[in-house]
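Shown here is a partial selection of chains from the complex, left in place.
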Amino acid sequence: MNEDEVPCTPLSPEEVRPDFPQLNRRIGDYPLAYLDNTAATLKPRQVIEAIDHFYATCPANVHRGIHTLSEEATDAYESSRKRIAAFIHAPRESELIFTRNTTEGINLVADCWARRRLKPGDEVLVTVMEHHANLIPWQIVTEATGATLKFARLHPSGQLDLDDWYSKLSERTKFVSMPQVSNVLGVINPVKTLTAAAKAVGATVLVDAAQSVPHMPVDVVDIGCDFLAFSGYKLLGPFGIGGLWGRYELLDAMPPYQTGGSMIHTVTLEKTTFADPPQRFEAGTPSIADAVGFAAAIDYLTNVGMDRLHQREIELSKYMHERLAEIPGLRILGEYFEGKPGIASFDLAYAHAHDVAQFLSDEGVAVRAGHHCAEPLHHEFNSESTSRASLYLYNTEAEIDQLIAGLGTVREIFG
Amino acid sequence: MDLKTLYREVIVDHYKKPRNSTPLDHPDVEAKCKNPSCGDRVTLQLRFANDNLAEIGFIGVGCAISQASTSMMTQAVKGKSREEVRQIMTAFREMVVEGAEQPDAEALGDLVTMQGIAKLPARVKCAMCGWSALEAALDEQSEEVDMDQDTSMPEAKRGGGM
């Protein structure tokens, strides 16, 4: 599993499956087919062991305490920052802020950047396909500042309507936020092109990369955006940790987010001065072990190779979409396209998404049912809820077959 | 009863052919319940004759469990006295929400087949939607009940929408 040795070998799930203890589980009489990867991925033993090892050896607080355990903890924490920053090609490691998750990253930017700059008449441009995490913070910040929130519409195919997007971009647009990959439709937005257009009118740009960083190579310099947010638990890492990357000049111009210990420079009763980024944005004791696990996940992915992972995933996605097309009465939100990530959100003419998920679960197949934190997007498709099957590097054709068989049971009972 | 049997023998039948699913002409009271995180909705109408629940009708949309549970409920409570209705309500809640091992079979009758729902924590809200409307109707509470914000549900069975 070393990229250097086998640069061009396609990724086979058998290469990685032994690393995932959860895959040994059986659900009743069925093997587990875990197809809920968009919500959270499984964790390889390398990540679990990294966390375990951290706690068993140096579970001290960081901030350069002068004793061995604290030095080790600080090194582990800062080396994690460095590896994660490198993974998204950040020019400087101090541009990578540890957050709880993508949601916190977006809230931080909305609060510390946008809120301080937006005025009545200004506009923020997002899309109809947003996850709530990239919608509600902008509803709140535009309402608070008197700015206007604009939504670029979608084609019936699920693709972003670029004409509509460009028509809503103007000198008034001060902030643009968009997902690189939709967590429901699986569409990939042309973030590089859109960022260039947005910057040309003077807007600041955030990319919600929660569903892209786990699944494809991402390079913040190449995209050209100002901020990019993602979560650790969606790429084999632990819960409770995410990354917010920001260009240093912007971070440096921002006031702190939360305040307290370790983000300060000097403190008197009356007045406090603040530390430089990234410390300025990391108040209090951080999620040290989760950062260590996050970096272990990044190492694991680097070792596999993001290109190989991406290739394998779109191959399996194709198989999944072909098989789903066989099911009568099944509608997938958004049209399939060559290279579509492994996300299929569907409804059935004869059964409700929650009943579908229940039957699939009964046969060992884990999918998510609901609006997947994208209620407006579902309304756009006249749907209250869908079942969503989503893939990652360990999934197999056999697991897709298990999904299809489960949908057969649903049809047999409801159809 | 396993999940498939439960669906096959009880739920799908009520889901496809809901009983008492016609609005009443002159309801005494109407109540609504919804489950925004699932999209379930039930509107319930009651007519009393003296102390007896003489007529009951509902319209609903949503998952099979929510609709079947409401349909079965209407059958179980129709013609019963207010007090009997409350007994059935309590027994059903104990069985499904609190997971009582020994449900009150006498009060519940056919409804005991729904016991398996207690083991599907994410679906308890669905099963309770029609019942919460019934409770609101008995209490003459005019505001629509919202299962996602129903504090009589244990924390772990509510939760914000995903």
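As written, the chains take the letters A and B, and residue 1 is the first residue of each chain.
Methods note: contacts are C-beta pairs under 8 Å (C-beta built on N, C-alpha and C of every residue); 3 or more make two chains touch, one makes a residue touch a chain.
Since we're looking at a predicted model, the values are computed, not measured.
Trainee: Given one representative per chain kind, what formula describes the whole complex?
Mentor: A x2, B x2
As a working rule, only the chains that are shown with their structure count from here on.
Trainee: Report the residues of chain B in contact with chain A in the complex, numbered from low to high.
Mentor: Interface residues on chain B, with respect to chain A: 3-4, 7-8, 12, 15, 37-39, 62-65, 120, 122-123, 126, 161-162.
Trainee: Give the list of chain A residues in touch with chain B in this complex.
Mentor: 39, 351-355, 358-359, 362, 368, 370-373, 375, 384-385, 409, 413-414
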